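In this view, the complex is presented without one of its protein chains, the others remaining in place.
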Amino acid sequence: MDDFFLGCSLFLGGLIMLSLYRGIFGPTVLDRMIGVNAIGTKTTVLLIFIGLLYHRLDMFVDIALAYALLNFIAVLAAARYFQKRKGLYERLY
Amino acid sequence: MVIDLIVAFCLVVGLIFFAGGTLGLLRFPDFYSRLHPAGKLDTMGSFLVLLGLAIHQLFPLTLGTVLTGLKLMLIVVFVFLASPTATHAIVDAGFRAGLEPWRKGDPRR
Amino acid sequence: MKKDAAQQPKLDLSPPHQEGKRSGSVYGATFILMMGVWVLLSGKFDPFHLALGVLSSALVSYFSADLLFSEPLTGKTIRTAFGFLRYLPWLLYQILLSALHVLYLSFHPRMMELIDPQVLRFRSRLKSDLAQVTFANSITLTPGTITIYVNFHRDFSVHAIDRFSGEDLPGEMERRIARAFGEE
Partner (left out) sequence: MKTLGLIIVGLVGAGLVYATIDFPPFGDPKSPASLHVSPRYLEKTVEETAVPNAVTSVLGDYRGFDTMFETTVIFCAGVACFLLLRIPRRRSSGPRQYRHRLTGLTFRIKEGGEIFLPLREFEPVDSIWTPHDFIIEKVCRYLIPFIQLFGLYVIAHGHHSPGGGFQGGVILGASIILLSVSHNLRTALNRMGEKISALFSPVGVFIFAGTGALCLVLGYRFLDYQALAALLPGGPIMARSHGILLVEVGVGMAVMGTMVWIFKNLASRGRYDEGL
């Protein structure tokens, strides 16, 4: 079963590399933010995989929880930073 | 080994969701449509993968493994609360920055 | 803020940060909830760690109980919690269905011809803030639709990826949330 988990985590790592494309080359800043958020979600799961492979799951669960939390706060703060102008809202209402 | 089959099924389906999310993130034409696969398919994928892992580590059944499984479910609950909020914050920022939504027939951005 | 000063003899001049009415039930409920989460997180049941848990829960409920419950607890709060729990399985099922739809879209070779993004607008009839937040987050959690903005008049703007994803909004989901929050 451990080999299967190793394969899964390698696959997940590959997906993170692919998401990094959007994080680096995304045409706008907000595209980069989507890429970073997607990487954060995948990293949370990857940390659990690492914990299973090292047989220290009880430790890595805490790390994953803290990582998910700080990722959420970082994305929220970064998104708030751009909310200064009115943008398209006049056209909506 | 019915349990192993269930775990493997959960993991494979979850990873397919993750792969779909990443592929959509790369392929979709604009900012708003990229958010659909990236934010939501990842949530579903992490739910399935973490559920599978929680079932896997439940054996041997002791108090410690039950608590670890519940903690994994706590991560899932957190992701289900936080992910739509983060998506909403990003889409709101995009709307305020004045990005036009892509319509059929436009060039991809 | 459509408050007419003449019609309100008693002016509410409490500072804006004290939104929550601090009552004993609020502190008690927060303390019990926090203690439960602590036991789940800690996993150690010796007296020393439990005492630390009591101390931490008391600190948190002193510092931010009014963030969790903004008004005193009544029977309605508990009924709402149970209604919300009944609503969750249906929501999970819906998320799974539409996740499969978006998965199909993102793997489809001619994806660009299938998607047709559009911004939908509708007015919700949900009254309380919490119900509206639940509705907005449920819409965002369902793949294919994202809540862009909810304004003061409860107008929702939703970005949908194609015609199929957005066709049954508000519909069934709003009805179920209204039932869960007792707003039938």
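Letters are used for the chains, namely A, B and C, taken in the order the chains are written, and counting of residues starts over at 1 for each.
Operating definition for what follows: a residue touches a chain if its C-beta (ideal position, glycine included) is under 8 Å from a C-beta of that chain, and two chains touch if they have at least 3 such contacts.
Note that the coordinates shown come from a computational prediction; the quantities given were computed from them, not determined experimentally.
Visitor: Please identify which of the visible chains the hidden chain touches across the whole complex.
Guide: Per the touch rule above, the missing chain touches A, B, C.
Visitor: I'm checking contacts with the chain that's been left out. Which of C:57, C:94, C:142 or C:157 qualifies?
Guide: Final answer for the missing-chain contact: C:57.
Visitor: From the listed residues A:20, A:50 or A:63, report the one that touches the chain absent from this view.
Guide: Looking across A:20, A:50 or A:63, the contact with the absent chain belongs to A:63.
Visitor: Give me the chain B residues in contact with the hidden chain, please.
Guide: On the side of chain B, residues 78, 81-82, 85, 88-89, 92, 96 touch the unshown chain.
Visitor: If the hidden chain were put back, which residues of chain A would touch it?
Guide: 58-59, 62-63, 65-66, 69-70, 73, 76-77, 80-81, 83-84
Visitor: Considering the whole complex rather than only what is displayed, give the residues of chain C touching the chain that is not shown.
Guide: 1, 3, 5, 11, 13, 15-17, 30, 34, 37-38, 41-42, 44, 49, 52-53, 56-57, 59-61, 63-65, 67-68, 70, 129-130, 132-133, 136-137, 147, 150
Quick note on the criterion: only the chains that are shown with their structure count from here on.
Visitor: On a C-alpha centroid basis, what's the spacing between chain A and chain B, in Å?
Guide: Computed from C-alpha means, the inter-chain centre distance equals 10 Å.
Visitor: Nearest whole angstrom, what separates the Cα centre of chain A from the Cα centre of chain C?
Guide: Inter-chain centre distance comes to 23 Å.
Visitor: Two or more other chains in contact with one residue: find those residues in chain C.
Guide: 43, 119, 149
Visitor: Which chain B residues touch at least two other chains?
Guide: 21, 35, 39, 43, 64, 68, 71, 74, 83, 85, 87, 92, 95
Visitor: Touching chain B in the complex: which residues of chain A?
Guide: 1, 4, 8, 11-12, 15, 18-19, 21-22, 27-28, 30-31, 33-35, 37-38, 41-42, 44-45, 48-49, 52, 57-58, 61-62, 64-65, 68-69, 72, 75-76, 79-89
Visitor: Please name which positions on chain B make contact with chain A in the complex.
Guide: 4, 7-8, 11, 15, 18-19, 21-22, 25-26, 31, 34-35, 38-39, 42-43, 45-46, 49-50, 53, 56-57, 64, 68, 71-72, 74-75, 78-79, 82-83, 85-87, 89-90, 92-100, 109
Visitor: Enumerate the contact residues on chain B facing chain C in the complex.
Guide: Its residues touching chain C are 16-17, 20-21, 23-24, 27-30, 32-33, 35-37, 39-41, 43-44, 63-64, 67-68, 70-71, 74, 80-81, 83-85, 87-88, 91-92, 95, 101-104, 108.
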